[in-house]
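Only one protein chain is missing; all other protein chains are in place.
Chains here go by letter, A, B and C, matching the order in which they are written, and residues are numbered from 1 within each.
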Amino acid sequence: MAVTVVFIGKLADLAGEDEREVPAPLTWSGLAGVLGADLAEAAADERTKIAVNGQVLADKTALDAGDGDEVALLPPVSGG
Amino acid sequence: MAVTVVFIGKLADLAGEDEREVPAPLTWSGLAGVLGADLAEAAADERTKIAVNGQVLADKTALDAGDGDEVALLPPVSGG
Amino acid sequence: MAITVDLLDAPFNPGRFVGPFTDAHPGLGGVCTFVGEVRSDDDTVEALELLHYERMTRPGMEELAAQTVRRFELMGLLMVHRVGVMYPGEPIVLVSACARHRRGAIDAVDFAMDHLKSRSWFWKREKRAGEWHWIEPREQDHADLARWGD
Partner (left out) sequence: MAITVDLLDAPFNPGRFVGPFTDAHPGLGGVCTFVGEVRSDDDTVEALELLHYERMTRPGMEELAAQTVRRFELMGLLMVHRVGVMYPGEPIVLVSACARHRRGAIDAVDFAMDHLKSRSWFWKREKRAGEWHWIEPREQDHADLARWGD
């Protein structure tokens, strides 16, 4: 009954860890309650993308992850 | 009292040799008399360039090579 | 036709990849290769770290490689990227393209590099004076990408 949230780059710095298990389901409106205000604010930044199981959400406010899903919070890529 | 005439590529085929010593001076009007009609005609082809001591003549009809000069007849380059 | 995509977490020698790659494509007209290294612009950058997200970074590179091969009608494409901590002078990225004609090979490398630099799932930070700093996307990278109209 868990969702794995993966934090990348500076969002991992903010979270203080690379990933965290949170209770399913995880929705956009539930994000602040689960991750805290700072991370929810960073997730809301227009340049932050959210992927579920490796697929980027076209509309991240439609987030609705269930048991076993992996949700990644992706800051802007800085290039290889 | 000689000019070296260098033939490149298909002009060497036409000349039957890679170079030839001819009496100085060698001028445009004297070319047919010295090299023969076939080579003079090939030299007159608008795509054929003439170089004297490695410098391409802007106007090949101004050819006027003296003793020790090297005159090259250059067909169109075909690329490396 | 062969596509090779790899992510490496330790220093690599580009020649070790390019030689066998070229030899594997008899009949090629040209092979173009780009190697990007950690610059030592100044003495302030002590190290660079590239992070990736395996389940997105690798599929993204594979899709880019397939797209590049189709667009430029390549005979083969090699795409190798470092992740982890790197020091000035170490190779970061290697892209090599085999084609029947030179224009395809050169343009393919140009295209693949522009996309790797701006649209791939990598995050970068630099260490200066003992402190790590996250690198934001550069405007130039987006301008580079706009050249391809895709």
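Quick note on the criterion: contacts are C-beta pairs under 8 Å (C-beta built on N, C-alpha and C of every residue); 3 or more make two chains touch, one makes a residue touch a chain.
These figures come from a predicted structure and were not determined experimentally.
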| item | value |
| --- | --- |
| Visible contact partners (per top-of-document touch definition) of the missing chain | B, C |
| Positions on chain C contacted by the hidden chain, ascending | 15, 18-19, 22, 26-37, 39-41, 88-89, 100, 102-103, 105-106, 109-110, 113, 117, 144 |
| For chain B, the residues touching the chain missing from this view | 6, 8-10, 51, 53-54, 70, 72, 74-80 |
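Convention: only the chains that are shown with their structure count from here on.
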| item | value |
| --- | --- |
| Chain separated most widely from chain C, comparing mean CA positions | B |
| Gap in Å, rounded to a whole number, between the CA centres of chain C and chain A | 27 |
| Centroid spacing, where centroids are CA-atom means, of chain A and chain B in whole angstrom | 76 |
